[in-house]
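This is the structure I have questions about; it appears just below.
The complex is shown incomplete by one protein chain, all other protein chains being positioned as in the whole.
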Amino acid sequence: MNKVVENVEEACKDITSGVTIMLGGFGLCGIPENAIAELVKKSITDLTCISNNAGVDDFGLGLLLQKHQIKKMISSYVGENDEFERQMLSGELEVDLIPQGSLAERCRAGGAGIPAFFTPAGYGTEVAEGKEVREFNGKPHILESALTADFAIVKAWKGDTAGNLIYKATAKNFNPMMAMAGKITIAEVEELVPAGELNPNEIHTPGIFVQRIFQGETYEKRIEQRTVRTK
Amino acid sequence: MNKVVENVEEACKDITSGVTIMLGGFGLCGIPENAIAELVKKSITDLTCISNNAGVDDFGLGLLLQKHQIKKMISSYVGENDEFERQMLSGELEVDLIPQGSLAERCRAGGAGIPAFFTPAGYGTEVAEGKEVREFNGKPHILESALTADFAIVKAWKGDTAGNLIYKATAKNFNPMMAMAGKITIAEVEELVPAGELNPNEIHTPGIFVQRIFQGETYEKRIEQRTVRTK
Amino acid sequence: MLSKTEIAQRIAQELQDGWYVNLGIGIPTLVANYIPEGIEVEFQSENGILGMGPFPFDGEEDADLINAGKQTITALPGAVYFDSATSFAMIRGQHVQLTVLGAMEVSETGDIANWKIPGRMVKGMGGAMDLVASAENIVVAMMHTNKKGESKLLKSCSLPLTGVGCVKKIVTNLAVLEVIPGKGFQLLERAPGVSVEEIQKATAGTLIVEGEIPEMKL
Partner (left out) sequence: MLSKTEIAQRIAQELQDGWYVNLGIGIPTLVANYIPEGIEVEFQSENGILGMGPFPFDGEEDADLINAGKQTITALPGAVYFDSATSFAMIRGQHVQLTVLGAMEVSETGDIANWKIPGRMVKGMGGAMDLVASAENIVVAMMHTNKKGESKLLKSCSLPLTGVGCVKKIVTNLAVLEVIPGKGFQLLERAPGVSVEEIQKATAGTLIVEGEIPEMKL
């Protein structure tokens, strides 16, 4: 089952204005750099982006925001991005803020065919507005629904031609659940190997969830908060 | 964080009659052989066991059935066990049969603090009796609740002193979700190593879900259906 | 009339390139032996493997590597292991394109019963309820009649249901049929040498026969 496409252009060829896209990553860690650059290049607009964060002003999803390509963001935390805050407060950008755990679980649910589940997160807050509340074990919970997307774009460390993926360290984050929840899931990887080279015991995302895979060209892997100690 | 206990006696010391126990494994594959033997030896009774299968007559959970130690089984498939079928049809044994995917997801939900979720599995069947039905995307779903247990007993291939676990091949099955859903989770492993020896990228069950870990003494690893081809 | 092997052979013609397929125990398992030339499919077994290969050579069995029928198997290059929750996420989330399974009864509305005979056989549903409730394509592989000669294609099922309105296609030893919701079993193909009348006689539910019914090719 060969899922390999030539390059990022080929992988993103049918992503058009107005679609909903999930993008893996936490801050700038584990984001699909090549595909984001391609979306910027394609100049498509009116995108709904589901991503935990919105990048920084000049990297990650911030690049799409700068060019006003995003109509709506569904995220949990969008600090560290002045342009985002400006567009949101001015009303140019629709924003749906979701508790991080609910965002992760809603993506997983979307991929797993679970249309809705109960969670305690957000009860009694504005997140719960319009949502069903039910008590379990004496504790109120709200009903959250599944999220899916026309395209999910994820970034992995290693991948094989069958679409199996291995992530590195905390660059895993939202990538595995989003890979499950895309109608078409596109994976970009740092190292693409033939099927059979990855240990089937060590694979994080089974290839069944991935429709297209390609090797990314370069990775800047920008660090958002470089914190070090001295020897 | 050292989770190591001396041996199986120590690991199971506070498991008493009447408790609810989850046991990992699919058929005889990936079952906690040492702990099951210990439960037989302890002669505790009135157990509620949550396990995908019920072993065979003379191995796995079949050993507990033979001695009438189980009051209630919560499973998805209990064929391959005549004594089970006899006890169930005669009414000696309470049985709650659950679709396999719902069983897996209900254990995960129990471990993940999700009290209930909707699934299409079982709609229109006796599994749906007394359960809420709701339509999503034009398709009826039923509301299933989380499962937890006083003890979860799982079997892994490798484990470290911090309770991190790696399973082998299809011996993984229900073990990871059950590890999440036990109030006390006991892991028996074929190979116990010091914390730091397992690659943190390759761990299937994070140690936070495991309260006790020990190295199993011997593993028979009986094969239920030996199927081979000739060269 | 088709043998069990031929039923599997006919079902294999339904496979499409790039599909992920879940095969049930019994006749469905045999489908893996007849993958058409030039088509690549991958087999999922719900106990936790994608990329299931053939049985191992004698002496090479691994107790930790089995399929959902608890048979020792092998893994092909590109295979992957996963837990039961992830496995049913694939199934429930409709990432598996085709499910082939056996049945005791099928109704003309697509209901299926294959897990329980009250008071007699209670083995449990295993993954069948999840599979039939979730799959986009379900093909039932079964004999047209039971051991007593009674039709297994009914107006409505008499046994406890596994799923409601989910069966799309049925391949039996006599015919290939499609469930047309609200109408009945549409006869698509006859087994070699089997007449429409014979199929009609063996079918208790509504049989829809439109035009010439071709003989199936194997």
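All chains are identified by letter, namely A, B and C, in their written order; residue positions are counted from 1 within each chain.
Basically, contacts are C-beta pairs under 8 Å (C-beta built on N, C-alpha and C of every residue); 3 or more make two chains touch, one makes a residue touch a chain.
What you see is a predicted model, and the numbers here were worked out from it, not measured in a lab.
Taking every chain of the complex into account, the omitted one touches A, B. Within the full complex, the residue among B:M73, B:M180 or B:I223 touching the omitted chain is B:M180.
Which of A:E10, A:D57, A:E85 or A:D150 touches the hidden chain is settled by the complete complex: it is A:E85.
Interface residues of subunit A with the unshown chain, by the touch rule above, are 26-30, 52, 75-80, 85, 88-89, 95, 97, 99-105, 107-108, 119-127, 157, 167-177, 204, 221-231.
With the whole complex as reference, residues 1-2, 108, 110-114, 160-162, 164, 180, 194-196, 200-201, 203, 206-209 of subunit B touch the missing chain.
We take it that only the chains that are shown with their structure count from here on.
The touch graph of these protein chains is complete, with an edge between every pair of chains.
Using the average of C-alpha coordinates as each chain's centre, A ends up farthest from subunit C. The geometric centre of subunit A is 33 Å away from that of subunit B, both derived from CA atoms. Each of residues 105, 119-120, 167-169 in subunit B touches at least two other chains. In subunit C, the residues that reach two or more other chains under the touch definition are 49, 75, 81-82, 85, 88, 91-92, 134.
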